[in-house]
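Once you've had a glance at the structure underneath, I'll fire off some questions.
Entry: chain A
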Amino acid sequence: MSRDNILHKVRTALGRSAAQAVADVPPVRLRVPEAAMEDRIALMMARVEALAGKAVRVPTMEAAREFVAGIIAGKTAVASNAPYLEECGVTGLPGVRSGIREVGELTEVCAKVDIGITSADYALSDTGTLVMLASPAESRLVSLLPPAHLAVVPVERILTGLDELFTILPNPAAQTSSMVLITGPSRTADIEQILVRGVHGPGQVTVVIVG
Partner candidate 1 sequence: MSVEFDQKIHDTLANASLQLAIYTATGRLKEKRIEVTAENVLPDYQELRTQANALKKHTIDNLDHYLEEFERNVEAYGGKVVYCKDATEVSDFVLDLAKRRGSKLIVKSKSMTTEEVDLNERLEHHGLESVETDLGEYILQLAHEKPYHIVAPALHKTRYDVADLFTKALHVARETVPEKLTLIARGVLREKFLKADIGISGANFLIADSGAVVLVENEGNARLTTSAPKIHVAVAGIEKVIPRARDLAVFLKLLARSATGQLLSVYTSFLAGPRRVGEVDGPEEFYVVLLDNGRTRLLPDRSKRESLYCIRCGACLNTCPVYRKIGGHSFPWVYSGPIGAIITPQFMGISHEPALPFASSLCGACGEVCPVKIDIPKVLLELRGDVKKMEAREGQNRMEKLAFRVFAWVMTHPRIYEMAGRLAASVAPAGDGKWIGSLPAPMSVGPMKAWLSERDLPPSPSKSFREMWRNR
Partner candidate 2 sequence: MGNQVSLFVTCMVDQLFPKVGMAMADVLERLGYRVDFPEGQTCCGQPAFNSGYRAEARTVARHFLKTFEASERIVVPSGSCTAMVTHHFAELFQKEPETLALVHAMEKKVYEFATFLTEVAGVEDVGARMEDVVTFHDGCHGLRELGIKSAPRRLLAHVKGLELREMVPAEECCGFGGTFAVKFAELSGAMARTKIEAILGTGANTVVSLDPSCLMQIQGALSRAGLNVRTMHLAEVLASR
């Protein structure tokens, strides 16, 4: 069993004894800047666009539903179980599969459809990021397997950035087994440094900001 051997080696090398206390962790200052909601929204949209994603703002949940309806017309889609999507009426749109709670079925559907629709737990305006926590409401695969990802996010979930996220959520593991930060479409530059979008994850990301 290498566990005890390795830990013993580490302690001997560092001159520490088992269960010896440690000094306080160096402080990390998290700075949450004052930023008006309108500025957050504007920056979020600009960042998403800069990453070759699409960002739109709609005034109401009904408008969100209409926008989504326009996007998915003639295509197939899967929606996550996020209550917000249901409230918006997105899950009831024609061509949208939703309410899937079994992993086999979810995988099969996600692998086939054109678009995966989710909400997001937070958005980070200064990087154009969507923050997705796995839960009964949000799965991992809906934002991952389909070639396009569409996220419907109410304005009040837009944070300034990483510092605010970790201020609000200092311990993500207490809530979820998976928190994913999504910053733009999947991409690679592994062949001659030429940027190609949509390698393994969605090549298109659309963020619909509601409110």
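In this section, a residue touches a chain if its C-beta (ideal position, glycine included) is under 8 Å from a C-beta of that chain, and two chains touch if they have at least 3 such contacts; residues count from 1.
In picking the candidates, the idea was that all candidates are chains of the complex that A comes from, given by their letters.
Just so you know, these numbers come straight off a predicted model, no measurement behind them.
Colleague: Out of 1 or 2, which chain touches chain A when the complex is considered as a whole?
Modeller: Only one option touches chain A, namely 1.
Colleague: Under the stated contact criterion, what part of chain A meets candidate 1 in this complex?
Modeller: It is residues 1-3, 5-7, 9-11, 13-14, 16, 18, 20, 22-23, 25-26, 28-30, 47, 81, 100-103, 106-107, 111, 126-129, 134-136, 139-141, 144-145, 162-163, 165-167, 169-173, 176-194, 196, 198-202 of chain A that touch candidate 1.
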